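With one protein chain held back, the other chains of the complex are shown just where they sit.
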Amino acid sequence: MYHQRIGGATYSFDGLVELLAKATPRRSGDELAGCAAESDAERAAAQWALAEVPLTTFLEYPVVPYETDEVTRLILDTHDRVAFQAISHLTVGGLRDWLLGVAATAEAGHTLAAVSRGLTPEMVAAVSKLMRNQDLIAVAKAVEVRAGFRTTVGLPGTLATRLQPNHPTDDPRGIAAAVLDGLLLGCGDAVIGINPATDSPKATADLLYLLDEVRQRFDIPTQSCVLSHVTTTMGLIEAGAPVDLVFQSIAGTEGANSGFGVNISLLREANEAGRSLRRGTVGDNVMYLETGQGSALSAGAHLGTGGKPVDQQTLETRAYAVARELDPLLVNTVVGFIGPEYLYDGKQIIRAGLEDHCCGKLLGLPMGVDVCYTNHAEADQDDMDNLLTLLGAAGCAFVIAVPGADDVMLGYQSLAYHDALYARKVLGLRPAPEFAAWLDRLGMMGTDGRVLPVPPLSSPLRGLASAS
Amino acid sequence: MYHQRIGGATYSFDGLVELLAKATPRRSGDELAGCAAESDAERAAAQWALAEVPLTTFLEYPVVPYETDEVTRLILDTHDRVAFQAISHLTVGGLRDWLLGVAATAEAGHTLAAVSRGLTPEMVAAVSKLMRNQDLIAVAKAVEVRAGFRTTVGLPGTLATRLQPNHPTDDPRGIAAAVLDGLLLGCGDAVIGINPATDSPKATADLLYLLDEVRQRFDIPTQSCVLSHVTTTMGLIEAGAPVDLVFQSIAGTEGANSGFGVNISLLREANEAGRSLRRGTVGDNVMYLETGQGSALSAGAHLGTGGKPVDQQTLETRAYAVARELDPLLVNTVVGFIGPEYLYDGKQIIRAGLEDHCCGKLLGLPMGVDVCYTNHAEADQDDMDNLLTLLGAAGCAFVIAVPGADDVMLGYQSLAYHDALYARKVLGLRPAPEFAAWLDRLGMMGTDGRVLPVPPLSSPLRGLASAS
Amino acid sequence: MNESLRPSGIEDSAARAFWADLRRTTQARIGLGRTGDALPTADVLEFRAAHAAARDAVHNPLDVNALAAQVNALGLGEAVHIRSRASDRSEYLRRPDLGRLPSDTATASDTATAPDTATAPDTATAPDTATARDVDTAPREGLSALRSTGADIGIVLADGLSPRALADHGVPMLAALAEILGDRYTLAPPVIATQSRVALGDHIGQALGVGTLLVLIGERPGLSVADSLGIYLTHLPCPGRADSERNCISNIHPPEGLGYTRAAQVAAGLVEGARRLGRSGVDLKDTSAETSLSSSAAVILEAADPLENSAVPGR
Partner (left out) sequence: MNESLRPSGIEDSAARAFWADLRRTTQARIGLGRTGDALPTADVLEFRAAHAAARDAVHNPLDVNALAAQVNALGLGEAVHIRSRASDRSEYLRRPDLGRLPSDTATASDTATAPDTATAPDTATAPDTATARDVDTAPREGLSALRSTGADIGIVLADGLSPRALADHGVPMLAALAEILGDRYTLAPPVIATQSRVALGDHIGQALGVGTLLVLIGERPGLSVADSLGIYLTHLPCPGRADSERNCISNIHPPEGLGYTRAAQVAAGLVEGARRLGRSGVDLKDTSAETSLSSSAAVILEAADPLENSAVPGR
């Protein structure tokens, strides 16, 4: 039981799970789960109380029981006590001060990388609840994480993009047209990744062959991915399909993962299968993972110690523990993707996007964000512009981009290819170096790093979308 | 009468004033004035219709009548037809395309400066209504405006700050303490500016002497200002007080300015009086002007042609016409200052801040923003972090900063001194060069441009706040 | 919309024709051109109008009576209307938990264990009510109005996040399913569900006592596609089923999206597989396309008639 006096009133919090939830900035998903603070004052009190919790507490009192949850077991069993040494004396509040103090130093990248494996998801979630948006940006920017396959993702000064050419019937011509559009706008350096409309192994294989042929034909230094269920991809690896990256959605509890039809050992197996193909050139990170606040609650798998609902942001960070076990090339939160029941409006989406990004990076992940919203949420393009710009400032590894911001298959708005150009220009960022060199070879890279407009008919890429 | 078909329905707009208002992104002040669009669809239709209005229309149909409003007369009588030439064939929608096209070129700063005097406030307001937040940022960033007095404000790569050391009773010791705090945190390069709690000429003079002595004693390359009513300042200039900058709040209609107790000729006189003192070193811009959406409506002076309410953002840009007539050193919108009746929440404040900043720069002003909110608005520090970061990316000339973000006299939250350090660090920005050199002389500037922490007792500045 | 807004210098007409051609292969907003690094004004404005329309689409309610009349006309039995516990659209959006529960208190197991209790008051009066209803066209309501049928297959028409999708595609999709499944399996009378989430079907499926349940549900409306229908298949439906125990056929909205016949074929394949496997979900894969021709994607890069309806995935 935690107690906190504030403004004349005393607030009590029954255990760490409740304290974490009440200390979370307001969001609809926690209200839905019934664990949110009831007033700003209660929230402020919870933050005070949380600030005084020693980090060691998180090692002693798991938020989800060790016995029944394999994610908890993963977190505690792989916790690096040596790395933890440097911060083991701190409280959560002290950790915020420490992080911001380090972030202002020249050797921040090194110092933060050194403690990364000593941090648990719950510690990182806790400290993020005390952090303002500017703290989330400043600390994230100071963390350096890179990963590679055919391009290097996460280098300082770069912003990569997933080119997402989805189509309602997986029509190869429509998909090729969207790929062409994206490449002409300088996108695709993180991955060219299709969500297949069907889960048919055959259709998935067709798409894999399509993307692989395009890549080879135009000698594009990038990786492809068809985001089917991991079991489908594993089957196709076995069948000899050209699989670069192995995709799966993951979540922060064993129950939520099982709702997704996966568990840690299956994912490890998938990682092995992917690596065994040795298709990478500059690196061998083969996993592509998506996460997003709310998925555990959506699966009814959000209860923690004492049967209390765990707030969605803490659960989200736990998914990063699963992710870092797999040395992924790409991880992104799909922040506004699910809907207003978890993140109500632009403000909540922006906050969650910055939290997920910062927490993921602190835990050592090459973190990207699907800057997006649905038509049932209270958000619009202005909110996305804001989030994109903030993430660019925060050193986000990659974002997702689709033609004109409109995903015609998934029914939501992500960024447009153009938006990546905007962010790169205004913030002085560049594509992944291997991809930038390729753009340069095609005459598409200005001396100032700007992706130049090229009429489609004068680009060799035009062949991509027609037979001639 | 303008008509627009969209989604099967036809919308009609009775004249330019109504069209501008309905095309404005949603905000409480326009709802209060009764001129806001009634649905998103109506707003989208108005934007379509507005996009097709030729720019020349704004020269023919003033939004506020020429006969009864001196701001309109100023706008039309000083309109530069030669500068306008380059864009005179465009519609409002075409102007957006033109601006963004130019912004992506290397000579953007020059091109935009060349048309600035050909743009009227209404043209700029109109185009901003079609622009997304990212457009407002990209275009503002491309505009270069500089002004100088003892420091140079507005240089690319810099972010200056007004140090605002207000006190409820204008107590000189309390004010000096707040000045010391700000200087130690590297703030004050745009101006050290006090809002006096009283309008007593005597008290104002005392503060002017205080600031001038501090400046001279520590040889600080900056300018001071006491933000009393312009008439008070003019009286004090006459009386020989050490006035660097002449302050006044201004608005976009003759009526609203008269509610502030000013008119254009009075302001011109004040400008002359200020310049006559020749106290500047690197430049002779002496005016400091504040604006803010909502002030005309608040004064009941917001009606335009045909007696129709003009939207608050269009009126705000008209205040910039008054400002540019005065070649100011500093102009800032006090964006979230007045309250939720004009800008309801963080989203509206952020949008308005980006609009005001971009429109002011396009019109040729060294534009700053008071990134702020009141306790009766739905906003918090996270919103301010967002706006500050976005403005930093947009090349904002300066922001306002107070101790701990809490103005104990004006009853609102502006930025903290610390926030300027954050923005400079994350976005790679520096203080005004003259001030940066001074910080360097005091050992407060790191090689990476970071303002170094200095214990107050080991700083020569400590004498500022005590007699020893 | 006035094309005069398209700045003529930015895209020449050859490029326009190039993209116009490709645009026949996808609804995606490809080839929009650039003004500087940004989207051209016309596209920004078009986007805003589409966004306003898409937001409205979420909130427009389903015309249940009209749908029921069309469903009943198919002769598959008289449709019953099940409401979820979400009382209106706004609550539905914020409370997915309520959208998964039927509004009436009769639990599914009550109904299941007492399928022929003709003494239950509302059951006794049901025929009268039906007559009365014919006049005002409203279908019978509530879980208690469902009979356990023991049928092989149950079909739910659910509004989900796009009532329009159900209104546009629900009945033809139902007809296609009935045609392909009807002679192989027994079908329970169709059920209409409103303010519904996928998992509401578990209660309905249990109450109907069916072996496999197909929930036809409106997928969330996108900017260009606001009428997309999904089918979620659950074998041995009962409350508590996880999403990993279901299969999904998505993006049904011909002509651009998946066609009814193809979707029904996939569904039939999955039903067959689920019955063989004894369960649905991740272990069950759609192999209905396995027999189609291409083994590499090479062919797909060949010119195809752009006007041909591309409803068959992976061809």
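Lettered A, B and C in written order, each chain numbered from 1.
We take it that a residue touches a chain if its C-beta (ideal position, glycine included) is under 8 Å from a C-beta of that chain, and two chains touch if they have at least 3 such contacts.
A quick note: this is a predicted structure, and the numbers were derived from the prediction, not measured.
Enquirer: According to the contact rule at the top, which chains on display are touched by the left-out chain?
Expert: Spelled out, the missing chain touches these shown chains: A, B.
Enquirer: Consider the whole complex, including the chain that is not shown, and state which of A:132, A:302 or A:376 touches that chain.
Expert: Spelled out, the listed residue whose C-beta touches the missing chain is A:132.
Enquirer: Using the touch definition up top, pick the residue from B:243, B:286 or B:405 that touches the left-out chain.
Expert: Of these options, the touching residue for the absent chain is B:405.
Enquirer: So which of B:15, B:259, B:283 or B:433 would be touching the chain we can't see?
Expert: Answer from the full complex: B:259 touches the omitted chain.
Enquirer: So one chain is hidden, and I want to know which residue out of B:85, B:198 or B:281 touches that hidden chain in the complete assembly.
Expert: B:198
Enquirer: Tell me which of B:103, B:125, B:315 or B:416 is the one touching the absent chain.
Expert: B:416
Enquirer: Kindly note down the residues of chain A that lie in touch with the hidden chain.
Expert: 6-7, 39-41, 43-45, 47-48, 51-52, 91, 93-94, 96-98, 100-105, 130, 132, 134-135, 138
Enquirer: Give me the chain B residues in contact with the hidden chain, please.
Expert: 28, 32, 165-178, 180-181, 185, 196-203, 205-213, 229, 231-232, 235, 258-261, 298-299, 339-341, 344, 374-376, 380-381, 402-413, 416, 418, 421-422, 425, 450-451, 453, 455-457, 462, 464-468
Here is the rule we go by: only the chains that are shown with their structure count from here on.
Enquirer: Please find which chain has its CA centre nearest to the centre of all protein CA atoms in view.
Expert: A
Enquirer: Quick one: which chain's Cα centre is the longest way from chain B's?
Expert: The most remote chain is C.
Enquirer: How many angstrom lie between the CA centroids of chain A and chain B, rounded to a whole number?
Expert: 37
Enquirer: Using the average of all C-alpha atoms in each chain as its centre, how far is it in Å between chain B and chain C?
Expert: About 52 Å, centre to centre.
Enquirer: Roughly how far is chain A from chain C, centre to centre by C-alpha average, rounded to an integer in Å?
Expert: 29
Enquirer: Among the residues of chain A, which are close enough to touch at least two other chains?
Expert: Answer for chain A, listing residues that touch two or more other chains: 381, 422, 425, 450.
Enquirer: Identify all positions of chain C at which a residue touches two or more other chains, and write them in rising order.
Expert: 37-38, 48, 51, 55 - these are the residues of chain C that touch more than one other chain.
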